[in-house]
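Up next is subunit A:
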Amino acid sequence: MAESAVVEAANRTAATSAFEPRIVAFVCNWCTYAGADLTGTSRIRYATNVRVLRLPCTGRIDFMLILQAFGQGADGVMVSGCHPGDCHYTAGNFHARRRWIVFRELLDFLGVDVRRICFSWVSAAEGAKWADLVNQFVQEIRALGPYREFPRRLPQLKPAEVC
Partner candidate 1 sequence: MRIAYYPGCSLEGSSREYNESLEAIAPLLGWELIEVPDWNCCGASAAHSLNHELALALPARVLALAEKAGFEEVLVPCSACFTRLAAARHALSKDRALAARICELIELDCTGTTKVVSVLELLGRAASDGLAGLVRQPFACKVACYYGCFLTRPAELAVCRRQEDPQEMEELLRVIDAEPIRWAFKVECCGAGLSVARVDSVAELSGRIVEDAVRRGAEAIIVACPMCHTNLDLRRDAICRRRQTEFSIPVLYVTQAVGLALGLSPRRLGLHRHNVPVRLPAREKPEPVRES
Partner candidate 2 sequence: MPRIGVFVCHCGENIAGTVDPAAVAEAAARFPGVVHSVHYTYMCSEPGQNLIKEAIREKRLTGVVVAACSPRMHEPTFRRACAEAGLNPYLCEMANLREHCSWVHEKVPATTQKAIDLVRIQVEKVKRNRPLYPIKVPVTKRAMVLGGGIAGIQAALDIANAGHKVILVEREPSIGGHMAQLSETFPTLDCSQCILTPRMVEVAQHPNITLYTYSELESLSGFVGNFKARIRKKARSIDEKLCTGCGVCMQKCPTKKIPSEFNAGLGMRPAIYVPFPQAVPNKPVIDRANCVFFQKGRCRVCEKFCPTKAIRFDQQDEIIEVDVGAVVVATGYTVKPTSFFPEYGYGECPDVITGLHFERLASASGPTGGVIRRPSDGRIPETVVFIACAGSRDPAKGISYCSKICCMYTAKHAMLYRHKVPQGRAYVFYMDIRAGGKMYEEFVRRAIEEDQVNYVRGRVARIYERDGRLVVCGVDTLLNGRPVELEADLVVLATAMVAHEDAETLAQKLKVSYDTDRFLSEAHPKLRPVEMNTAGIFVAGACQAPKDIPEAVAQASGAASKVAGLFSQDELTREPVVAVVNRAPPPIWSTCVGCFLCESACAYQAIEREEIRTRDGQLIKTVARVNPGLCQGCGTCVALCRSRSIDLQGFTNEQIFAEVLAL
C-alpha cells in the first residue's frame, strides 16, 4: 500500500515530466493547524503538495518522524508550531526548537540535505503566512529536485516496528 503510493507518485512524475515535490508537514494542533484552518476559511490558495499531520504540540515531534518521512518519499518536511512563548503547553515548542538546533547539525553531518527541512512558527492568526510558507517551500524543493537519498529498503516493516 505504501509502495503503491510511492509508485503512483513516481508514475505521475513520469507522466507529467514535471517534478511535483511531496511535502509533509508536522504541525501543532493549537497554532499552526488552526492557522492553516484560517487559510482555508480565508480561501487563500496555495500549492497542493503538502500533507499536514496533526500533533498536539511540536514538542511531540520525534525527529525519527522526519527521517521516516524522507524514507517514505517526502522531498521536503515542514515542522511548524506556536511562536516561542505562546506554546499552548507552555514549553513544548522550546523543546522542539532545542531539539532542532542539535539535530540539524547531526543531520547535516550525516549528509542529509537540511535545506529540505523547514522549521517555522505559525500562529493561529497567521493564515496568510502559512500559505506563503507552503508556496515558498514548494518552490524551493522544486528547485532542489526529488530526494531519493534515503529510500526505505524494508518497506514491509510495520509502524510498530519502525517507531
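Picked so that all candidates are chains of the complex that A comes from, given by their letters.
One rule holds for everything that comes next: a residue touches a chain if its C-beta (ideal position, glycine included) is under 8 Å from a C-beta of that chain, and two chains touch if they have at least 3 such contacts; residues count from 1.
Predicted model only: the values in this text are computed from it and were never measured.
For subunit A in this complex, the touching partner among the options 1 or 2 is candidate 2.
Remark: subunit A residues 1-2, 5, 12, 20, 22, 24, 29, 33-34, 36-37, 39-41, 43-46, 48, 51-57, 59-62, 64-65, 68-69, 72-74, 88-92, 95-96, 99, 131, 159-160, 162-163 touch candidate 2 in the complex.
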